[in-house]
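As structure tokens, the structure follows; a few thoughts come after it.
Of the protein chains in this complex, all but one are displayed in their positions.
Note that the chains are named A and B in the order they appear, and that numbering of residues resets to 1 at the start of each chain.
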Amino acid sequence: MADFEAYCAAPEGDVAVHICGVYDITNDIVTGVDTFFLLFAGALVFFMQAGFAMLCAGSVRAKNVKNIMLKNLLDACGGAIGFYTVGYGFAYGGSDRIGSTFIGDSYFGLREFDSWIGFFFQFAFAATAATIVAGTVAERCKMAAYLCYSIFLTGFVYPVVVHSMWSSNGFLSAFNNESLFRDIGVIDFAGSGVVHMTGGVTALIAAIVLGPRKGRFYDEDGNPLETPVTFQPHSVALQILGTFILWVGWYGFNPGSALVIANAGSAQVAALCTVTTTMGAAAGCISAMFTDSILEGMASGETSYDLTMAMNGALGGLVAVTAGCSVITPWAAILIGAVGGWAYIAMSKTLIALKIDDAVDAVPVHFANGMWGVIATGLFAKPELMDLAGYNSANPGLFYSEGGFDGQLLLVQICSVCWVFGWVAFTMTPFFMVLNAAGMFRVDALEEEVGLDISHHRGAAYDLTGPKKEDVDELMEVRASKHGKVEVPKEVAQAAEDADA
Amino acid sequence: MADFEAYCAAPDGDVAVHICGVYDITNDIVTGVDTFFLLFAGALVFMMQAGFAMLCAGSVRAKNVKNIMLKNLLDACGGAIGFFTVGYGFAYGGSDRIGSTFIGDSYFGLRDFDSWIGFFFQFAFAATAATIVAGTVAERCKMAAYLCYSVFLTGFVYPVVVHSMWSSNGFLSAFNNESLFRDIGVIDFAGSGVVHMTGGVTALIAAIVLGPRKGRFYDEDGNPLETPVTFQPHSVALQILGTFILWVGWYGFNPGSALVIANAGSAQVASLCAVTTTMGAAAGCISAMFTDSILEGLSSGETSYDLTMAMNGALGGLVAVTAGCSVITPWAAILIGTVGGWAYIAMSKTLVALKIDDAVDAVPVHFANGMWGVLAVGLFAKPELMDLAGYNSANPGLFYSEGGFDGQLLLVQICSVCWVFGWVAFTMTPFFMLLNAAGMFRVDALEEEVGLDISHHRGSAYDLTGPKKEDVDELMEVRASKHGKVEVPKEVAQAAEDADA
Partner (left out) sequence: MADFEAYCAAPEGDVAVHICGVYDITNDIVTGVDTFFLLFAGALVFFMQAGFAMLCAGSVRAKNVKNIMLKNLLDACGGAIGFYTVGYGFAYGGSDRIGSTFIGDSYFGLREFDSWIGFFFQFAFAATAATIVAGTVAERCKMAAYLCYSIFLTGFVYPVVVHSMWSSNGFLSAFNNESLFRDIGVIDFAGSGVVHMTGGVTALIAAIVLGPRKGRFYDEDGNPLETPVTFQPHSVALQILGTFILWVGWYGFNPGSALVIANAGSAQVAALCTVTTTMGAAAGCISAMFTDSILEGMASGETSYDLTMAMNGALGGLVAVTAGCSVITPWAAILIGAVGGWAYIAMSKTLIALKIDDAVDAVPVHFANGMWGVIATGLFAKPELMDLAGYNSANPGLFYSEGGFDGQLLLVQICSVCWVFGWVAFTMTPFFMVLNAAGMFRVDALEEEVGLDISHHRGAAYDLTGPKKEDVDELMEVRASKHGKVEVPKEVAQAAEDADA
């Protein structure tokens, strides 16, 4: 391998100057391609905001649609400002120093910083973490509380998690030689733990503190219902649209986490991520839906196929392969996704049993599968792929370790799960409890009954009323006479009837 | 042109080492950029799943929305598993051998394989082929039958077509020196024939075997209706969203089929594809819609503009230019798209005349235009562009041939169309007839009447009921008194009225 740094420090002679000239050009191209790659991936990840908005909006009742969508839009905006002013600094500030730190301390407001594209990509992730919670607390959370929480999360809680696992100073980071577990860093390639578990734990705590929606587990007098009432999603079309957008966005989320692509190794990592991401989603969808259908078939005798299960299963599978997408084989991705589907169902049923109300099942998808994803990496990480992805392969996943008993990586992964859970619980629980105690968290009962759109957002989200019947009739008459015939054209007559009905 | 292979096999001296070092870097970059390109294109093609889901969902009646969307989601998932386990192997396995083979025989489960990004891109295409059928059989096909068919198609039928036309061992392939027609291979750059015709023929056969929806061509007693009943699409908004998403996805589908982009030639091919794709879509849209408006104006005297015609015309134009997008000029693309619009209308009317019921007009769009697209290449392929795209330009399209009479390429294209039609009909007809004979194909008549959402998917897709009027009134009272005035704020009063209406 040629050493260009020494050779090109002071190139001698015409030939060397030209060789180094070409070498400079290749460096230039590499910078360009890698920037472009993050721009592409960041745009796709940001597109997931649209996916979350559609998924959440479709899942709630028609009377709360505006509210949930406004939350989705505002946390992207608040997240941008919050992550710009302090969040990015806490996450990655001071990464040029050696040793572990708890939190970063420079780059606030991106001062003396020019890796714009790096910030953009990380911002898109931060916005994702914040948005996860929106769905869970839908239909009952006050707008002001939501804004407070989302700035607190993207500005402080999430950056600390990022710092610990992804910064080169993080105490769990695989890119820090002096991390807590020395040469074993946690492997959370694209953020099952960092992004999804952080969002999922926050959502869980919020759901517990906030309490269930009126009429979900208790009747009007507060007596527990025999069976919980399921609030039908108001538009399945929006849900599936959101799901597909999220899936597409994941092709930025996971492959994009290779961060660079202008060399054969990184390109292969990103390429593998596309395949494992696809397989995880497919397996999660199939496992969750058919498991649910079989369970239901055994219970009621009538088999039906539930779209919600299919969608959330796919999302669960996606979350689950996110941590290990670069270090697992496609077969392992299918396994992880399939188990992810079950993890989703199990957690979803558990929440209902515990009377914790999650309006869009974000906790089972992001918390349960985020956790499972990080742990699964400790089982399935394959040494050759770890090398390729730039991880130390001395401690592979349990199933690939010598004799199949070396669970060191698994232990580190479990510790990381505990750390994320502990940190988020430690910071968010008091936060939400204070909000609640101050009466700033939950909307008024009557407002909840009326729906937040009318109470807080100037009217309903939909107005599907058509034209007045007499106007339509008049038009039909005018047209009929114009053509000198009594008979009205077929389509127009149909339209008139429709308007009539 | 420098020959780097010999020069860099064992570089002599410092200068050569450095030159070869830079050369290695450029190779690295090329790999990275090409991988990135397929990642981008594959993600866009996968986004077409969202497009198909929205288009189909919008086109059916409100009582079958969940069903059709679940099918769209599941065939992406089933397609992923099926194409991973066997499909890709059948399509491209054994491409290192010489000579023609009927079907591939290695890479099953992607064993001994590491071109991940190639698989990802091909999977996205396979999923597209499968999804095309979903719309046609909507509102009456059983879920289990659909799953069987979609795994069969992506796992076996489609891969054989791919193998024959795109693999270097395919017996019609332009990349096989020993193909059936020796030095003339079929030109189907991005798959008008391979993808769309395969899907379209399958849809046609399925529609014939399955029969029309209840009440479409026959009344309740089975007597033919004088004029067929048109079932209104339940949401045009979803249809147009789907159309636009598909159009955007096509910028991955067509330019992405250049497969590489990190050299000036391929870049030019991809660029040309972007332009021809645009022109084809635009021309198809305009030709289909205005032709229909004029026809209708002539017959009824009242001119109207039909959105469905515009959308399907655009899609038809897109399908039609897909085969030749890299070897035709933009002018030719406009012509092909225009004729594509007419092909769509003609086939659509023919189907209705033959009492074949296609719920979303997928057969006219994908079958008629897929066929026309492949044939059109035999007319319009331009030698210079064929060279650029890597095809043998000795036998150009009819209009560019010597004297305008050398129809050899056209003949090959016609043969290919026949082969696709024959193969798909040969495999799918017995398949669907067996399913039908076993009573596994079509849902029960009563279930069809009720709609598949309630029958099989736990309730309807929409629930647009608003809050109770008394709750809204109470809130208005509370608010009015709170501000110490009887008058309610304007918007709130409006909202109350809306809820009332």
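Throughout what follows, contacts are C-beta pairs under 8 Å (C-beta built on N, C-alpha and C of every residue); 3 or more make two chains touch, one makes a residue touch a chain.
Just so you know, these numbers come straight off a predicted model, no measurement behind them.
A.B. asks: In the complete assembly, which of A:7, A:123 or A:290 touches the absent chain?
C.D. replies: Only one of A:7, A:123 or A:290 touches the chain omitted from view, namely A:123.
A.B. asks: Among B:130, B:208 or B:334, exactly one should touch the missing chain; which is it?
C.D. replies: Counting the whole complex, the residue in contact with the absent chain is B:334.
A.B. asks: Among B:264, B:353 or B:438, exactly one should touch the missing chain; which is it?
C.D. replies: From the options B:264, B:353 or B:438, the contact with the absent chain belongs to B:264.
A.B. asks: For the full complex, which residue in A:95, A:192 or A:235 touches the chain that was left out?
C.D. replies: Considering all chains, including the one not shown, the answer is A:235.
A.B. asks: Spell out the interface residues on chain B facing the chain that's missing from view.
C.D. replies: Touch with the absent chain occurs at residues 1-2, 4, 7, 15-16, 19, 22-23, 26, 29-30, 33, 36-37, 40, 44, 61-63, 232-237, 240-241, 243-245, 247-248, 251-252, 255, 260-264, 266-268, 270-272, 274-275, 278-279, 281-283, 285-286, 289, 304-307, 310-311, 314, 330-331, 334, 446-447, 449-451, 453-455, 458-460, 462-465, 479, 483, 489-492, 494, 498.
A.B. asks: Since one chain has been left out of the picture, which residues of chain A touch it in the full complex?
C.D. replies: Interface with the chain not displayed, on the chain A side: 14-15, 17-22, 25-29, 31-36, 38-40, 42-43, 46-47, 49-50, 53-54, 57-58, 65-66, 69-70, 72-74, 76-81, 84, 109-110, 114-117, 119-120, 123, 143, 227, 230, 232, 235, 238, 241, 300-302, 304, 456-468, 471-472, 474-475, 478, 491-492, 494-496, 498-499, 501.
By our rule, only the chains that are shown with their structure count from here on.
A.B. asks: How many angstrom lie between the CA centroids of chain A and chain B, rounded to a whole number?
C.D. replies: Once rounded, the distance between the two centres reads 28 Å.
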